[in-house]
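A single protein chain has been omitted; all remaining protein chains appear in their positions.
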Amino acid sequence: MENREERIDHTLNHLFRQESGKMVSVLIKIFGTENIELAEDVVQDALIKALETWKYRGIPDNPRAWLYRTAKNRAIDVIRRNKYSQVIDFSDPEKQLLTSGYTLASTMDNYWQEQHIKDDFLGMMYACCHPDISQENQITFILKSLCGFSTKEVARSFLCSEDTISKRLYRTKEYFRKHKIRPEIPALGKISSRTLTVLSAIYLMFNEGYNSTHADQLIRKDLITQAMLLCRSLLSVERTQLPEVYALMALMCFHTARIESRLTEEGELILLAKQDRARWNKELIQSGEHYLNQAAFGNVLTTYHLEAAIAYQHCSAKKYEDTNWEEILECYELLLKIANDPVVFLNRCLVILELKGPEEASKALEKVKDNKLMDKYYIYHATLGEIQQRLGKTDKAIACYKKAIQLTQSKQEKRLLNDKIDTIVNSR
Amino acid sequence: MKEFMFIIRGGEDKYSNTSPEEMQKHMQHWQEWMGGLAQAEQLVGGQPLMTEARTLTERGEKITDRPLAEGKELVGGYLIIKADSLDQAAQVAKGCPSFEYDCSVEVREINLME
Partner (left out) sequence: MKEFMFLFRGGDEVWDSKSPEEQQRQMQNWKEWIGEMAQQEKFVGGERLFTHGNTISPGTMKVTDRPLTEGKELVGGYLVVKANDLEEATEMAKGCPGLHWDTHVEVREVWPEEK
């Protein structure tokens, strides 16, 4: 019995993460953005009904269809109940057909066609990633409404209180209400710039899962899976199959392929040079290559293209020593031209260190030594330490590592830097 | 709550022989009755119909300029109300002022969805 309940829980959880956002999107399309809570309630009700029904009758043959059907029937109830109230705006001709028994069923069915579900889901993604909404609020809303996270889970993802999350959600909903934001895929002229905002939210979400230092493994995996799911849904509709979307998808595949070999069982970071490449996920690397090829169409070159190209170089090297540092350096040069990002600059110095040795790397780093901002980056000091160590200036290296330890919040980074100091001390 | 339609039929003869004063009194009854239904949040809507009509038969190819049913069966108006059951709706219908003019009222449940 317990096994069966566990299986139901598992199936439902999985389904909910995959489908709740789509159901919410369709329902928001029907009820209007002023009724987001109503849409979320209907999906929640469908979930509870599934849990109760499946417990007695077992999981149906097509659980997804079951869940959609239940949500659809609940929606019909809601419409019938609100037919004469002012809650739902039926003035749109298509929605007016929801008010008559002659047309309710077929109109409702039309809303739930696969293509419409896809479009509505994307429409909600674009609505959530409206440029006027802060990125923090964008992601909070996406996780809650489109990824089926509870407020508690969103709070755990951001390492902040549920209260903060509720406030963020409220603000976004108010924004929707006030500005009458309609969920829709932007017109052709705007699609590129609007998609960049969406991609940047997806990538931030992915990085929150990939780089984040908090211990909750499940949440981290969830964030990564959901980010990839969102990106893949952009690729499922022709209008949003843009090169930059393929590039981000490729990038996430390459990163995720290496996720298992990045940490020790104790959760410590393993450096790229020391990772067990046999544990890299070959299927994901292959998918990444496939997406990267598709990203090459058109004449768009984004940071995602270059970061994916770098990740590809790492993934395709059989051994660390086989890494094609020349190609990688070229990507970093281009990256710097697109985005003058300090982290990119520092990573480029590390590539020079690999390719041309510590003297050249030191020269490259010299350029920013007076930059006050750099002084606050732990990566700057870690990079400088690395170069000093290779130059044989071990005392200077240790001092740099110590400074870096002070500046980072991440326990794993601290541990890694301490290990480097230990190695120097032990080899004396 | 279910929805019901009252189909109000007949009464034409009596209506056409009524004085304006009587008519006004009758309309007053309607106002009161429907006001009560609205108060009880049972009233959805309704209208009387003009007598002139066109009836389409035979796939719409034949059009007659008369209502399909006339006399006692002529539909003179309709009302839509909310009630829990057909019998409860019929109880409500008994209060309809149209009976003052010898109308009959057919009470039918609305099929909100097949």
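We call the chains A and B, going by the order they appear; numbering starts again at 1 in every chain.
By definition in this document, a residue touches a chain if its C-beta (ideal position, glycine included) is under 8 Å from a C-beta of that chain, and two chains touch if they have at least 3 such contacts.
All values derive from a computational prediction rather than experimental measurement.
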item: Neighbouring shown chains of the undisplayed chain, as defined at the top; value: A, B
item: Touching residue (missing chain; options A:T70, A:T107 or A:N281); value: A:T107
item: Residues of chain A (touch criterion as defined above) contacting the omitted chain; value: 93-94, 96-97, 99-103, 105-107
item: Touch list for chain B against the chain that is not drawn; value: 3, 5, 7, 9-11, 47-60, 63, 67-69, 73, 75, 77-78, 80, 86-87, 89-90, 93-94, 96, 99, 101-112, 114
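By definition in this document, only the chains that are shown with their structure count from here on.
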item: Computed distance of Cα centres, chain B from chain A, in Å; value: 60
item: For the chain A and chain B complex, residues of the former touching the latter; value: 76, 80, 84, 101, 104-105
item: Complex contacts: residues of chain B adjacent to chain A; value: 44, 110-114
